Every structure is written in C-alpha cells, then in structure tokens.
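The complex appears here minus one protein chain, its other protein chains still in place.
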Amino acid sequence: MALALELDQVSRSYGAVVAVDSVSLDVEGGEFVTLLGPSGSGKTTTLRLIGGFERPNGGAISIAGRRVDHLPPYKRNTATIFQSGALFPHKTVAENIAYGLRMHAMNPSLIRERVGEALGIVQMGGFEERYPSQLSGGQKQRVALARSLALRPSLLLFDEPLSALDLSLRLQLRADIKRLHDELQFTAIYVTHDQSEAMAMSSRVAIMNCGRIEQVAPPQQIYNEPANEFVYSFIGESCCLPVRIDDGAARDQQGRPVDIRLAEPPSSGAWRLYLRPSRIRIGNEAHGCANTARGRVRFTEFLGDFNRYHLVAGGLEFFCDRAGERQYQIGEEVEAGWDTGDMKVFAA
Amino acid sequence: MALALELDQVSRSYGAVVAVDSVSLDVEGGEFVTLLGPSGSGKTTTLRLIGGFERPNGGAISIAGRRVDHLPPYKRNTATIFQSGALFPHKTVAENIAYGLRMHAMNPSLIRERVGEALGIVQMGGFEERYPSQLSGGQKQRVALARSLALRPSLLLFDEPLSALDLSLRLQLRADIKRLHDELQFTAIYVTHDQSEAMAMSSRVAIMNCGRIEQVAPPQQIYNEPANEFVYSFIGESCCLPVRIDDGAARDQQGRPVDIRLAEPPSSGAWRLYLRPSRIRIGNEAHGCANTARGRVRFTEFLGDFNRYHLVAGGLEFFCDRAGERQYQIGEEVEAGWDTGDMKVFAA
Amino acid sequence: MTEAALAQSVGSGRLAGISVTVWRAAGIVFASFVTLYVLIPIGVTIAMSFNDGSFIRFPITSWSLRWYEGFFASTRWTQALANSLVIALGTTVISTVSGILAAWTFDRYNLPLKNVIYVLIMLPLFTPGVVLGLGIAIAFGGIEIGGWSFFGSRGSVVIAHSLWAMPLVFMLMEATFRTVDRRIIEASYDLGGRPVRTFFEIVLPMVSTGVISSALFAFVISLNEFVMALFLTSRGTQTLPVLMWLSLRSAGTPELAVTAVVLATAVFACMSLVMVWYVRQLRKLGR
Amino acid sequence: RAGVASAKNSFAGENLIVVSWSGNYERVFRETVIEPFNAEFGTKAETIGGWDQIVSQIQAAPADNPPFDITVTDEYVASAGLAGELYVKTDRAAIPNLEAVYPWFHETRPQDAAQYGIPFGGGSAVLLVRNSIGVTPDSWKHLWGEKLAGRITLDSGAWWYTLAIPAILKSPDGRLDAMYNIKTAEPLIAELERLKVAKWFTDGAEQANLLVQEEADAAMSYSSDTYTFLREQPGEYVFGVPREGTPAWAEWYMKVRGTKHGELADLFMNYLLAKETQERFLANSMQFVARSDVQVPDHWNGYPASNEDYHRMFQVITMQGWDGIMADYQAFDDRMKQVIVKTTG
Partner (left out) sequence: MSGAQQVTSAGHRDAMLARPAMKFERLVPWALVAPALVIALVFFGLPILNTLRMSFNLHVDQRVYVPGFTLDQYWMLVKNPIFSGSILTTVKLSLICAFSAVTIGYGFALLVWIGPPLWRVGFIGLALCPLLISEISIIFGWWMFFPKTGLLSHTLLSAGLIEDRFSLMYTEFAALVGLTYLTLPFSFFIILSILDGIDKRLLEASSDLGAGPLTTFREVMLPLTWPGMLVAFAHAFIWAMGTYATPSALGPDTLWTIGFLVQEQMLGRHNWPMASALAIVLVVGVASIMLLMRRLMARGGRFHD
C-alpha cells in the first residue's frame, strides 16, 4: 500500500530564511506523527506545506501515493485543526461542521447524519445550535476537531491545537484526541512544542531544529537514545555541566577543580555532561553510585510530588528531584550520584 | 507592628457575577502569599482590589495598617507586575524604571542611582537605553519587576507575571523572583494558576474557588493536609474513584462490584476516593499494600521520566505513574496498591 | 503573513494551473484600475500645469513654466497660500486638542446622553459648508473684542473649519484609543502617575500615530475648504481655495492647475515632513 | 493736480476693497484701474473677485463691518442689495466725472435707484460661433437654426439673459417687457423649449470650457468673457452683437453699507469715471464704458457711438423688470429648469 504521506527533500524558504530545509518523512497509514521542536524550527511551515497553504521551493509531497504539491488546499484530502480553531464565527456549530461536507456536495440528509456523528465522537452532542462565541476554548477545539473528522480525510493535520488552553483542559483534550485516534485509526501529523504532549500521544516523534528533522523515532527511543546533543537537551529535563577534564579530573570552566568523580571520564578536553535530574540520587542514596559530585544546596523548591534541590559545585550548577519531605537545608553540603548510563557526554 | 496587608470581608461583584466573595486575608511583612485557583475564581479581581484598580462593594482593605479602599492606585504604596509586563513602549528601560520615581518627585541624581540599583538587582545592567520592543519576553518581565522594585513599595503585586513565557524562561525567572524575595524580603501577593509555581515560591498559598478562599496555608500543608475536596483535587495530580460502599465492599456507580479492597472502608454510602498517581504502586510493588485494586490496562502514556498506566476496574478509571521501561501491555490485568494515608475519602 | 492569501486560498504552486494565475492577474488588473482611477485627476492636473497655452485641452502642444512664474509673481496667490497655511495650522491645533480630549472622554468615561453627544459632535462634518459658513457669519459676525472683529478674521475661518476637522479627529481618535492597552495605563497609575500626567506621559505618546494622522487630516481639510472661507474672509484673509473657486467659476486656465498643484504640493510636503520626522521617532523606538 | 497731491497726503496707505466680477474681468480691472489708482494716490486698494454671492456676503457680515467697501453690481445684484439696504447713496458733488456719462445709464433705471453708486460701464451678451461652422453671428435666430442645433450653450445660471433673447426677437421694438411677467413670458419660454442645446452653462468658466472642450460650437457669450476668446484663440471664433439688439446689464459700482473708507471710495468712484481710466479699461475688453468721449479700440467693431445706439443695442433687464420677475421668481425658475430638462433630452 502507498504511504499515507511522503515528504521527499521538501524545502521552503522566505527570502533568506530557510524555514524548511530538505525535509524527508514517510508516514504510514494510521500513524500519529508529531513534529516537535523549539519556536521557529519550521514545524508550522512543514504542516502548511502538507496542507497546501504554502508552496514548496523544492521537493515532492505525496499523499496516499499521489503527488499533491501543485494542488490547492481544497483539492487535497487533508483537514487541518488550527491553534485558534478557526471556527467560522457567523455559523453555528452544526453549520461549521456541515461546511466541509457541503463543499463536497454531499446530500443534506447525509450531512445531518455526519454532523450528528462527528459531534457524538467529540462528545459535543446538543451544542448544534450554539455559535462559537458561546463555547469555551476547549469546546471550540472539539468542534474544530469534529469539523475536520466529519470529512473523513486521509490525513489530519494539527497545528498546536491545545496550546491556547488551560492545563487541565489540555490534558483532557489530549486524552480525547488519543482515544479518537485509537478508535478511528486516522493518520495524523501533529505540531506542538510541548514535549509531554508529543511523548504521550505519538507513535513517532520528529524532532525539528532550524528547518531540519534531527531524529524521527518512537517516543521511548527519542528519550533513551537521542540521536544527538540537541535532541537530548531538548527532550526531558536535563542539567548540563560544562566541564574540563584534565587527566581524568574534572574542573569547571574557570579551571577550578570541582569535587566530581566519574567512573569513566572522557579524555582530556572540554565536555558537556548531561544528567536527568530525576535520575540523580542524593544523600545516602548516592552511595555506591559510579559517579558522584559533592555540592552545596543553593535553594530548594517544593513542587508537590517532590522537592527540587539546586546544588552548586564550584562554578557548576545542577539540580535533582527527590520525593518526600525536604531533607536538606540551604547551605548544606550533600553528595549526589548517578549511574554512568544516565549520563550523556558531548564534546563542547 | 501592623499587618502588611489585611483584607476584611472584601467583596466585589459585577452585575450578577460575584467575582470576590467576602474574602479575608492577613499578610505579614515579608511574606510571599500566592493566590492559586482555577480560571475565573477571582484571583485577578482580588489583586486588582488590593492595587486599587477596582473598588470593593464591601469590606475593608488595609495596607500597613492604613485603610486604603477609597484610594486610587496612584495613592497606594503598592506596585503591580502585570502579565504583559505593561512596560511603556515609548520609553527606554531606564525611563520606564525612573517613571514611578519621577512621579514621586524624587530628585534626578537619586533616581539615576535607584534605576541602576534596580537594574542590578534584576541583572539587567547595561540595558538602560533599550526600548521594550528590543527586549525578549523574559527581559521585559525583569524590567517590569525592576520598575516596581525601584519604588520600594510596601507591597508587590504579581498578576501571573510568568504565564506568557516559555517553560525554561519561566523556571529561570521563578528562581530569580524567589532569590530576590529571599534577599530583599519584600511582601508579595502573587497570582497564578500554575501549581508548581505556587508551590515552589510561596511562603503561604491561598487556594481560591468561586470568589472564595478555600484554604490558606504553607505549600506542604496544602499538599498534605488539604482542607477540603476542592483543594485536594485541585492541588497535584489525583485520580478520583467515585465508589459506593455496601457493607465494606466497594461497587462502582452502576452498582457493579469492583475488585477494590480497602483496609479501612468508610461506612456504607456513596464516596469519592482520591489517590495520588505517584503514590500508587502497581504489579509486584503493590503486594503488601493495605489497599488494593485489580484493573485492566486501558492505555499507557510515555511521559519521558515515567510511564503512565491508565487502568479500568469495572466502571472506575484511574491511572498511576511508574518510572522505567513500560512493563504492562494494553489489556493486561494488574494489581495496584496504596497506603491508607495516601488516600482521601470525601462523601459524594 | 504569507504571500497573497487569496492566491493562497486558491492554492499556491507554480504548477497550480490557470486558476492561480487568473486570480493573481485579476488582482493586479484591479489594483491597476484603482491606481489609475486615483492618479488620473492628479496626473492630468500636473501635466496641465505645465501647459504653455491658455486653455485647458489635450493634446498639450507646448510646455512651459509660465503659469508657475505667474503664480509666484502674484502676491495675491502667495498671500492666499500663506493665509491658507496659517488657518490650517490654527484649525489643526484647535480641532486636535478638542477632538482628542473628547475622544479620550468617550473612551474612558460614561457620560449621560453619550449617543446624543456623539451625533452632536459628528453632525457638523456632514453639514454643507454653505450652511455652516453663512450660519457662522450671521451668528457671530457682530462680535468685536477691543477692535478685533471676528468677522473676516482668520480666527473665524479656523472656528468654522474646526467644525469639520474636529469631528474627523474625534472619529479617528476614538478608534485609536480603543487600541490602547488598558494595563499600561493602570501600570502608570500604579507607579504613582496621576491621571493628567499619565495622559500626557503615557497615553498620548502611545497613540502618537493616531494623533499625527488625525492632525494631518484636520490640516488638510482646512487647507482645502473654500465655501465657509468664502463667507468668513475678507481683505487680506482670503484663502487659496477661495481664489481657486472664484477663478473656477470664471474661466479655467492652466493657472488653476498650477494652484491645484501648489496646494497639493503644500499638503504632501507637510505630510512628508511630518512622516519623515515621525518615522525617525519610531526608528528611535526600534519599532 | 493739486487735488491729487492733497488726496495723496490724506489717503496714502489707506485700504480699499473693491469687488469686481471674478475671472478675466477682475484681472483687467486690476491692471487698468486698481494698480494705476494706487500708483497715483499711494493707496492700498485691492480688488477681489465676486459673483452672485456678493449680496449674501454683505448680508451675512455685520452691518458696520462689510467684507468690502465697493462692489460691482448689475441690475440683479443692485436690486437685491437695494431691497436689503446694503448700499450707500452717492454724493454726486463728490463725483464730478459723472457729467461725462451717457444719459442711457440713468434712463434705464428708476430715479431713486440711480442715486446709489456710479455707472462704470456695462456688458452684454454676444453671439459667438466657431469659425469653422460657417454661421455669421448677425442674428439670434441662428440659435434655432439647423446648423447650430445641438451645438449651442446657453446660460442656465443667470437664465434671465437667455430668456431675454426670445423677448428681444418677439418684441417689435426689441424691448424686454414681455419677460417681466410669468404669463407674458410663457410664449418666450416655450420658444426656448424649441432649442437644441448641447449643454447649459452656469458660469463663465463652464462656458469657456464647453467651447474649449468642443462640447459646444456656439454660445451666448458675455462680453466680459468674449475678449479672452478673442485674445487667446484668435481666429477660432467669430462674434458679434446681433442686429436685433442684445441683453445687457449696466455695471454700477456701489459703496457698501458700513464702509469705513467713504471718502476714499468717493475718490475711487470718481477715478473710475476718469477718461484715462475708462479708455484703459476699454482697450482691454469687449465691455462698453460709461463715458461718451472715449477712444474706441480697434478690436471693438460697432461700438455704440451715441446714446441712441446704446438704447438700440443694449436691452437691460430693468430694475422695475426685476420687481416683476422676483414676484414670480420661483415659477420662472421652475419653468427654466423644465426648459433645461426638455432641451437637453
């Protein structure tokens, strides 16, 4: 079977800015692929190229095996859910959902049926006659979703659909979208800059940076086997220790020795050590770790489920999280430790 | 010494909407009190009442022992940091900071000194001549902070100052504000709807709902000893199991028996059991827990540092988090367990 | 944003076939049509002002500056131009100040009878100039203060022109004030800025674009008005458009084209000066 | 000369605003009257253009602060102004030059009206035809003829001069009495309705444009404008006063009520009637002037040589006539508008 979506060396630039730089991506039917990356990395542009709102400068885009990059949006079998929802303010919920169906010249009774069905799917039955201005932010996005789903497109495109919403609403809608994807098995390209969203929803995540895709892989693999430093530092929380190694001994950037002992120190030179704060153990728990560092507690933060201890060791700062009551006071000296596998080392 | 701030039965309504409903709150000098609550709970209105931008319909507001509720903002010794920063776009950073001082007819050389000092405090020395449009979001908020600090107000008011910023910037500024509070010991009222912000920064948190304060207490106490169901469910992540107890046996809302065993079941009736997902153990770890429940894995979410398992037991749904590799597959039956102290029970 | 969104909603793509091209072409044709429409009378007038002949007709067979020389040699025209400028300046000041204050009030405060006041302020703009001019001459012509008589003075024309300029300023500024971020004003209060200082230090600079454009409008309206001025000027105070109107009613020579060009040049020169200054200011703000 | 010297002393630097017909007339008036006057007496006289709004301007201004000191008038402007008492009587003793004026001027207006202002000259309608058409402008009847059908332009602003044409044609002695009453004027109006007009004009500029733009090829033109055509487009048009006589007006300059420059105004009015002044003016226009003893310029063929010539050639709409017209003014106006509707299809 043909791929649901195929991007082949697609580029798009605006004047001197290369927004999308030879991006290639293959998506199978039923996949949920997320484009994740910092602001300005070209996620939205990529999505707009797929939707037909922008024209590539080069490369080919195929949907379900058919070249589409010369087609206008209304001739592509895709449906986009915009960040703002982009509901038509002068049409009721039902009219909004019916719009796309009418454009495809579907007969009225069938339209009615599909509208009802789509509203049912997003659990918005009974809101048919409301205007968008009478809906909450979350409800609006649900309607936008229904409007797109009603068309049964071969490809659903999401452009940060949840970023304008409250946290709790975001979590709820995230679960909804995931449930719908499980049920309906549509193919989706989802743009976000929220990692947890990407991690939680996707079958594969494409990490974008400066218009390029740095890595495409399932979430676990992205987290555990980042392809490069950028992916590592971008995904998950991490502390970065810029150190200089002299004959196996660690120093901070100013060259002062720091109390860090590494089981397998890299060769002499400047390095950046990355650690996941959740994998750092401190105090007694640190005993027996292959790598240790002694630091002083600069300040602590209570974050509900855990306390976060900010430590300084010489010119290096890092922090680690620990559940339970606060155990170390500001100014106290503590030992932190971690397993070699939990540390990534990149040349500075 | 007089209280830094005293709200006594303060109310404010807009037409039929009671935005703030007999709120009383005493704040000591040097305290950092956060107003936390869902959208529309009246946080901003309370803050605006203190700042003088709104007039209470009833009650009394005193700052440093002086009744102020009849005074306009420019006669109150408070300074507000707005969400947008609200910097004057046509004035440079230095002019922005000097503005309040000039309004208080301070002499120019003193103003220059104070401006430099304030910029130093927020680590923005050297930016004096920039215009707000030439600053990043985080820098803008720093300047806004400096502008307020320069006045040395008896009360600093923050209205979600960080909510418009990126996550990393938010974390950084949060630490900055906390550091400044530790150094300068100002009194602050801080509005946010971000729990971790509230938890991490405050000496006390006031949980607001529907215009009322549900609980005022230090963060740990709020987390560990919530005054009521609202506070419990609002703070931290929690799962809610609406159960019916018949002779010590749990049933779901439809009355079907579910496989939940409670060490100290409440008396017969309808209840809501609340659990912290981070405190639920599953699989082997659940053995030996006082309370257990058997459920089937509905779906799992990979959230980077941990996996989240969504379980269904009869008509009840809940989820628990577990670090490490994914261990249970969709459809698998697993046992979950928790200590009695980690469960809260409220009458439905 | 992106490129032409219509073309975009049509779908972009070099290959996107005829429809994109057709729509683009239609857009360009329409744009040229409007451009032509707007520029025709201006262009024709400019061309005619260099006509050597005494009659306004095409084709123009020989070109010269003789009508310009005539214009600048005649103290009558130049004096009238000076009058026009002075009156336009006066009108600008009066109508901008009063219009801005009223618009600010409408934005910030609740007044009883707001709609009535609105119509009252706006109505003069839509009243024929003859009615206003004669009306003012009759109602206020008799006023004399210490030998200075209202009638025939530039002041009377300033007042009359303000009847058109002030509502215009009001209208523009009402819309402009609505765009002001309320929080910034609150921030000023919060920092101890009393309302008056806040208005001058914070609000006005923030709406400077609106202030400048409405002032320009006031200026232009006054500079071009002739019917009211006809009834309120005498002796040395006649304005350029009045002279133009009188000469338009007697015989059209290229001299009229010259005056039209001079008047328009005065307008555009003032605009450009203000704009250049303003853009400099904006650049300073890094916007 | 002694008079001039003393006048120079007493009036030097004094202002005087004189309204003249705007347009070309104003230019000639400035060059041939105002500027020499200032040169002679050291005054600061100025002329500004005026039109039918003159009366409204005086009326609107305060009674003791008129917008100008002296104004040109025709019978229409004069009688409207006199009805509103806007002018000041003339002290004949102050105007010795009045002696040299054709009696026609006083004979064509009522005694009491003649006490206001002094006659400077006058103007008339002339028939103007484009040379290429091949019509000799010797009779008003050509307007109804085949050759000019759809090519003429006539005045709809001051329609009374237009109406005077059929009046002259219909009346045996070339007098206008029939048009002073709406009933007797009706046949005249009916006559106008038979015209085929290219476009009516409302003022001199429009007429000039119509000819220049070739929207029309023949016109009832006013002598104040005709000279411009003669000068600027020599050979393009032929024109003449038809043998039946022509509608005309007398130009009287009147002192405006409340003027603070009464004596200078008298001096000026006398100057208006000085032989040199009149000749200078005449040399640059197709108007006729008040003095009987002037040197006629070459371009003015058939300039009237006697008081009788004046009577024969120039038919003014008299002030008594205006009383009649004004009584039914709106009816006249409406009928003329109907004429315009009919004749332009």
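Which chain is which? They are A, B, C and D, in the order written, and residues in each are numbered from 1.
Going forward, contacts are C-beta pairs under 8 Å (C-beta built on N, C-alpha and C of every residue); 3 or more make two chains touch, one makes a residue touch a chain.
Computed from a prediction, not measured in an experiment: that's the story for all the values here.
Within the set C:21, C:35, C:64 or C:209, the residue that contacts the chain not displayed is C:35.
Contact residues of chain D toward the unshown chain are 51-53, 55-56, 59, 79-80, 82-84, 156-157, 197, 199-200, 202, 206, 209, 212-215, 322-323, 326-327, 329-330, 333-334, 337, 340-341, 344. Residues touching the missing chain, restricted to chain C, are 1, 3-11, 19, 23, 27, 30-31, 34-35, 37-45, 47-48, 56-59, 94-95, 97-99, 101-102, 104-111, 115, 117-124, 126-128, 130-132, 134-136, 138-140, 159-160, 162-163, 166, 170, 175, 178-179, 182, 195, 217, 220, 223-224, 226-227, 241, 244-245, 248, 252, 256-257, 260, 263-264, 267-268, 271 (touch as defined at the top). Although one chain is hidden here, its contacts on chain A can still be listed: residues 51-53, 72-74, 78-80, 82, 84, 86-91, 99-100, 103-104, 131, 133-134, 147-148, 151.
The rule is short, and it goes like this: only the chains that are shown with their structure count from here on.
Inter-chain centre distance (chain C to chain D, centres taken as mean C-alpha positions): 39 Å.
The distance from the centre of chain A to the centre of chain D, each centre being the mean of the chain's C-alpha atoms, comes to 89 Å. Put simply, the C-alpha centre of chain A and that of chain C have 53 angstrom between them.
Residues 181, 183-184, 186-194, 197, 201-202, 205-206, 208, 285-287 of chain C are the ones that touch chain B when the two sit in their complex. In the complex of the two chains, the chain A residues touching chain B come out as 39, 166-168, 178-179, 182, 195-196, 199-201, 219-220, 223, 235-237, 276, 278, 299, 301-305, 308, 310, 323, 325-326. Within the complex formed with chain D, the residues of chain C that make contact are 53-57, 134, 137-138, 141-142, 144, 149, 151-152, 230-231, 233-235, 238, 243, 246-252.
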